[in-house]
Structures are given as structure tokens and as C-alpha cells.
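Of the protein chains in this complex, one is absent; all others appear in place.
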Amino acid sequence: MSKLAYLGPRGTFCEAALRLLAPDVEGVPYANVTAALEAARSGTADGAVVPLENSVEGAITQTLDELAWGPPLLITGELLLPVEFTLLVRPGTELAQIKRLTTHPAAHTQCRGFIERELPGAVVVAAASTAGAAQEVAAPGSPYDAAISPAIAGEFYGLTAIASNIGDRSDTVTRFIRVSPPGLLPEPTGADRTSLVAFLQDDHPGALLEMLSEFAVRGVNLTRIESRPTGDGIGHYFFHFDCEGHVSDARVGEAISGLHRLSSDVRFLGSYPRADAVAPQVRRGTADADFAEAADWLSSVRAGRV
Amino acid sequence: MSKLAYLGPRGTFCEAALRLLAPDVEGVPYANVTAALEAARSGTADGAVVPLENSVEGAITQTLDELAWGPPLLITGELLLPVEFTLLVRPGTELAQIKRLTTHPAAHTQCRGFIERELPGAVVVAAASTAGAAQEVAAPGSPYDAAISPAIAGEFYGLTAIASNIGDRSDTVTRFIRVSPPGLLPEPTGADRTSLVAFLQDDHPGALLEMLSEFAVRGVNLTRIESRPTGDGIGHYFFHFDCEGHVSDARVGEAISGLHRLSSDVRFLGSYPRADAVAPQVRRGTADADFAEAADWLSSVRAGRV
Amino acid sequence: MSKLAYLGPRGTFCEAALRLLAPDVEGVPYANVTAALEAARSGTADGAVVPLENSVEGAITQTLDELAWGPPLLITGELLLPVEFTLLVRPGTELAQIKRLTTHPAAHTQCRGFIERELPGAVVVAAASTAGAAQEVAAPGSPYDAAISPAIAGEFYGLTAIASNIGDRSDTVTRFIRVSPPGLLPEPTGADRTSLVAFLQDDHPGALLEMLSEFAVRGVNLTRIESRPTGDGIGHYFFHFDCEGHVSDARVGEAISGLHRLSSDVRFLGSYPRADAVAPQVRRGTADADFAEAADWLSSVRAGRV
Partner (left out) sequence: MSKLAYLGPRGTFCEAALRLLAPDVEGVPYANVTAALEAARSGTADGAVVPLENSVEGAITQTLDELAWGPPLLITGELLLPVEFTLLVRPGTELAQIKRLTTHPAAHTQCRGFIERELPGAVVVAAASTAGAAQEVAAPGSPYDAAISPAIAGEFYGLTAIASNIGDRSDTVTRFIRVSPPGLLPEPTGADRTSLVAFLQDDHPGALLEMLSEFAVRGVNLTRIESRPTGDGIGHYFFHFDCEGHVSDARVGEAISGLHRLSSDVRFLGSYPRADAVAPQVRRGTADADFAEAADWLSSVRAGRV
């Protein structure tokens, strides 16, 4: 039976994502993103599930930088997980009894409305993670009465949910990715995404515009772009790109080959089914059949048959 | 005498930046970026100094989001501060006596080489900030023998530096900005930078390329671009731009007006002298004189004088 | 009463165009385009009507070059005239009696089907113009029995049309322009066209792409582009552009000002109502109101009001 590393401790949103992405696989929690990815690289696990971005907090920069700089891994799947916070207590605790509450500061921020309304007198203490908060509440002699955590954390730590989906906005989403050691890519499904990292050849003005043009001219839409520092001083960046389509698509292949020629380095991070299953709009002249027909035409032309 | 809020506690790199940016001004530490900026907005302080990006860690997203979403502030200056870590001890402590060390995890990561080499047996405990670590070492009955902190923290907490510039790489830099309530902009110096935030009108493919084209066609170079989530779900972003030049430059004014027409919203964040004093290369036909001459020509043409 | 010069002799399509463009004005025929335009420049006439392009033959290069290099004139109107050929004879001549036919070679080419079908045995002799052919048929002792000419030529030379619209294709069109000495431009009508000529600053690769980008980024559609030699050797060209809109439109003004800044020279040739009265599709953010709003925003921003 295979194993996947994930960002622990037990009971995190990341574990919830893993269960949905790979229901039959054993998850192994790691203390941080780097450790989880390292487990996938070393073969200790068969892969890993880690967060990539959140619709409120933005990119998980540790994941971006690990994928860019560490030994190569391939993204083989993604999941969009709604961030739903649950109020967990030891069995028997009632809402009115909650005096001391613990959670991660980001969760505190996102549940501010609920806390003011329902727990106006409670003291809120910062925890290292929302799952860790649940763990602390469950610990014998805990100084806390409740935790704001993922629902899944309740299961692990034997806590009871006395309020669900208590975030101030209900549409916050985290995008998780499954990564694997280099090997076969997922088959194209017709609704895929491709991720990569590009380092500029030289840092001239207009370099980013040139990069984007490689995609645009082949009709490949970008769905995400993140700049990250190269470490060589302020003003020097590299770029994470997500685009529509699979690297086996002719237009995607030609676009990223163009990017590769233009860049000092391009790291391919994978092609994998989109979690939202949205098929790309393929612009006139950029379907695989169009590329094949153009290649035939070019062969004829080069042979002087016109 | 005026006062500037900054990211505290006392002894942070941010305070060091403030002393260089505004030597004669009193600094007032605040617990976080939001609080420091709020002090500038409310008039409690006359402005604030906060970090914007680091050459290794990347953007300070809290600062980016505060500038984009909070009540408007103007960036009026910037500073590039080398991140130099110092080993601070209570007077009389020697290197060999250091058993327990505290610092912020990022500093721990960046000084790993020094610690392994010089303090191989020391236990390292995480602190909330590098300045806070110094504060803890200075506290009566502290469980720590030393802190890795900015040099400035030594002054405040009465500690002695027994090793300087102990980071593994010596070129890490943090970019700090000074912000002020809306009001007069700094005069152009010939080597300025302009910052702004743009929200897409609609999220169509190619929208970013269109935005960059508004700059490119007027010969305005971008020096930084950051995408941030709008909060409306994965796949929806807004953009921070830094470009060369001052908003009073004709080419910059026309470019950002073009961006404004194209976008659902553009927030101007300020024009201010570049810390590196690098003057932009002004492309043929894009100097103020060229714009003035073209405006005269257009007036003639519109009047039928050709 | 005012007078307009036109490309003669009497009875040309150009005269037909003049009658439609300016029904109440006296037309004065000139031997060639240069002479007609010179009459407009010198004040001998109040303006001129000349052909600019034909939907089969293409640009009238003499007109393009005169407008680019000669003393400035403004285009103040245009007309699209269907090219309809008529078979003209002296009164009393019947089809079966036509043995010798004269016309301009282009008309011969375009009426080949009719001639083969209806006049299979006729000898066709080349004339200098279709109107001139009619003139020759009308001359006493003419060696010709018939001319292929514009219908209007029949009136002038007292000839009878015995077959009309005899061209092989019925959709050929010539675009005529009315030019005037520099002075007030025609008022915008909402469906206008603007013409200009641009000379490159230097002849670098990508220069044309840059020129087109000045239009594209302001949402101004080009309707025609012609390259013409500068005279400085093969490989050196200047460009005629027609674009949608009136120079008084903000987007057109900014686009051509951008072109002006980029070019060594731009000659404005006029803004005038489109013959087809097609109003442009105004792209989001490029209407006059959008420019005005952006200008207000920029003023505020420059004053530090954000």
C-alpha cells in the first residue's frame, strides 16, 4: 500500500485534501512543507500533498520555492478545498463554557465575526496551526476550552464540533497539489493544467512581456503568474506560471519550448487534470490538428512542393 | 517634532531602516504592519516605515494587501537595507558559554552555517522576531544566553555583539518603504520609482499582457510585478506594479492613465526617489520633451494646420 | 462658385465621383493626378478629386506619393464608386456593326467575357483612358466603332450606350478622395476615417510592429496599410495608414501622437466621414469619456489626492 506525505500534524486541511485526492492511500504527516516534499523525493513516501495557494492568503511561498529550487518533483494532481472552520470542544463542553480559545492567527482573523458574536468574552491564544490547536485542546490538562480547526481534526483528537463553517466568508478555498517523483505524466483529459518555473536569461526590461508573448502567440492562456525573488538582490525575480492545457498539446509544447529558448532555465512542474474540469477555449488555428496540418504543409514547402 | 510608526519591537531592522530614512524623527514601534500603517492613517503618527520585500523571502504580503485594500497611503521613500545578523549576549558572556540561543526561524535558517561551525552544541529556540529575541536575552532571569538579531537591537537592550554579519550569505537585502497620508508627492529627482495596484476589469486571458503593453508602448520599464488574490476564489488576482519614473513624467502619466482606463480600479501608491538612484534609460520618443512636442503637433493637426 | 480639379479627361469615373461628392461644384479636368493636386495647392482650384485605390488594381501609387511628398493637402471626403463599364457608340451604330473597339487595357481585361461573347470578331485597340476612348470614338473620322467607358463619358461626347455594366465582375469599386488645402477639418460624424503617412525613425526590425502597437493599445483599428519606397534603396519603406475614427477622438489623437513620437516624421492627411458610414466598435476604456475620466484621475494622483 502506498503512502503520501502531507503537511501535518494530523487533522489539517492538507490531510482533508489528501483523503479526497487519494482516498485509499495512507497519509503520513510531516512538520512542514519542506519535510513532506523531502519524503517524496527520498522515497520515504510515494508522493506528497501540500498547499500551493489560498484564495485569501495567496501563494504558499515555501511550496513555490521548494518546487523551484529543490530536487525536481512533478505535480500530478490538484484539489480546491473550501476552507471551512469548525469550533471543536471536548465532549460535553457547551458554547457558554468557552473562556479560552486557541487557533492559528489566520483562522482567528477569518472567524472574527463569529467570535465577536458568539464568544464575546473569550480569550484567543495563537497556535502554530489549526490542527495543532485541536491537539492542544484534546491534551490532558489543556488550558483551552475550544479550538477553531478543520472538521477533520475533531475525528483525530476525539473532539466534538459544536459549530460548523464559522468563517466570516464562506468562499475561501485552498488549492492543494499532489506531487510525485519524476516519472510518467498523467494522461491528458481535455481539461488540464500545466505548471512551470522560468528564470530570465538576462533581466532586461520587457523580459516578462516576451515571456507572456510566447504563450499568447500560441493561444495558451495563463491562469496564474507569481514572481519570486532569485535571491540575488531586490529587483531580480523568477516566475511561476500555470497555463491551460497539457504539455502533450502541441500549442503548450511549442509555447513552453519557446519559453525555454528565451530563458536561462525553465523547470517543468507537471501537467495534470484541473480540479475544476474546465476545458480550455482553443483559439482558431491552435488545436493539435492545426499544428499537424501546419507541420505537413511545412514539410511540403521545404521539399519545394507548393 | 514628528513621529513615524514602524514595525516593532524596538531594535528591528525596520527601526534601523527608519533611522536611515528619517534620522531626526522619533520612531514609535507597533506590533505589526497593520498597526503601524493604521497609526499613519489615523494621524497618531505622521507616517510609517514598513518592509515591502526581501531579496530572499520575497514580498511582505501583509504590506501589499494593506496598501491595496486599506485606506489610501502614499509611499514617499524607500530604503534597501542589508540584512546583517549579529550575535548578541549579555555583557561578559563568551562564545563558549552559549548553550541556549534564540532568534526568529528565518534568521536561524540564514545563519545555519555560523551556528554549526561556531555553536555546534547550542539549542536554538524560536522567537517571534529577531528584535524580540534580543529583548528576551536581556530580560532578568532569561533562559537564553544569546540572540541572533540586528545590531541595533544590542543598543536598546544593553547587549554586546560578539560576532557580526554572521549570515550565510552576505547580500540579503530588505526593501523598506516610508508611507505618508495622501498629500504632496515627493518632487521628481530623475531617478524615481512609481508604485501602483491594478484590478482587472474582467478576468479574460491576455489581460495581464494588455496591462504590460500599456507600460511597454510608452517605454516605461517595470521593475516589479506581484500577483495577489482578490479573495474571490482561486484564479482571481490583482497586481502590484513598480515602474521606473515619476508620475509627473509624461510617459508614466500616460501609461498609468492607460492602465486606469483598462482596469476596473487602479490605486496609485506613490512616486518617490529610488534607493539605488539609478536613472531610467529613456527610450527614443518618450522623454517629456517628446510628449510636449507631440502634443503641439496634435493641436496643430486638429486645427487643420499640416 | 467653387471649382474642383479632377483626373480627366471629361467623362472619367473620377468626374462621376466628383459629381456625387460635390454635385453643385464645377469640375475642371487635369491630365494626371499630379496636375489635379497641384491645382488644389496653387489655388487654381478649390480642391481636387482623385482616385486613391481600386478594389482590384490596388493603390493608386501616384496619389499616395503625391500626398506623402508634395506640399500638404487634407483629405476632406471619400467616395466608393462602383466601376461600371458601358459600351458607347455613335448614335445609330448597332452591336453587329462594331468591328473596331477601343478602351483602356484594364477595362479590356475586366470586360473580356462580354467581348468574347458579344463581339467575338472585334479588334480591340488600347486607349490612354476609358474616357479618352469615348472621345476618340466621337471624333470626326474616327477609326473606331465603339468604346468601353464610364456611362458619364457618353453624355460628354454625344455617344449612345448600347450595353451597360458589361464588366465580368460587378463588384469592382474605386475609392476616390476629395482633398483641400490645409484648413478646418470636417466635423466628426461618429463614423469617420483618419489617414496619415509615417516615416520610420530608423529602420530596425520590429519597427512596423511598434507602429501598429501604438494603434492597438489605444483600441484604434487600422483599415488600410500600404508600404511605399522612400527612394533610398530597396528595403526602405514608409507607410500609409487609414484608421477608424476622427483625430478629435481622444484615442485617435493619443495613438497618432504616439506614432509621431516614434517616427522621424508623420504627416496627417485628414479625418473625414467614411463613405460606408460604419461607426467604429469602441473598445472598453477607449471612449472619449474614458480618456477624460482618466485625465481627471491622473490630475488628482499627481496632486497627491488618492
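Per-chain residue numbering starts at 1, and chain names A, B and C are given in the order in which the chains are listed.
Note that a contact is a pair of C-beta atoms (placed from the backbone, for glycine too) under 8 Å apart; a residue touches a chain by one contact, two chains touch by 3 or more.
Keep in mind that what you see is a predicted model, and the values were worked out from it rather than measured.
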In the intact complex, which of the depicted chains does the undisplayed chain touch? A, C
From A:N32, A:S170 or A:Q201, the answer for touching the chain not displayed is A:Q201
Per the touch definition above, residue among A:D168, A:D232 or A:E254 touching the missing chain: A:E254
Considering the complete complex, of C:A35, C:A161, C:L222 or C:A295, the missing chain is touched by C:L222
Tell me where the left-out chain touches chain A, residue by residue. 72, 74, 182-185, 201, 210, 213-214, 216-218, 247-248, 253-254, 256-258, 260-262, 266-269, 284-286, 290-291, 293-295, 297-298, 301-306
Since one chain has been left out of the picture, which residues of chain C touch it in the full complex? 53-58, 61, 80, 169, 171-173, 175, 205-206, 208-209, 212-213, 216, 221-229, 231-237, 281
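In this text, only the chains that are shown with their structure count from here on.
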Dist(centroid_CA(chain B), centroid_CA(chain C)) in Å evaluates to 58
Counting in whole Å, what is the centre-to-centre distance of chain A and chain B, each centre being its mean C-alpha position? 26
Residues in chain A with touches to at least two other chains are numbered none
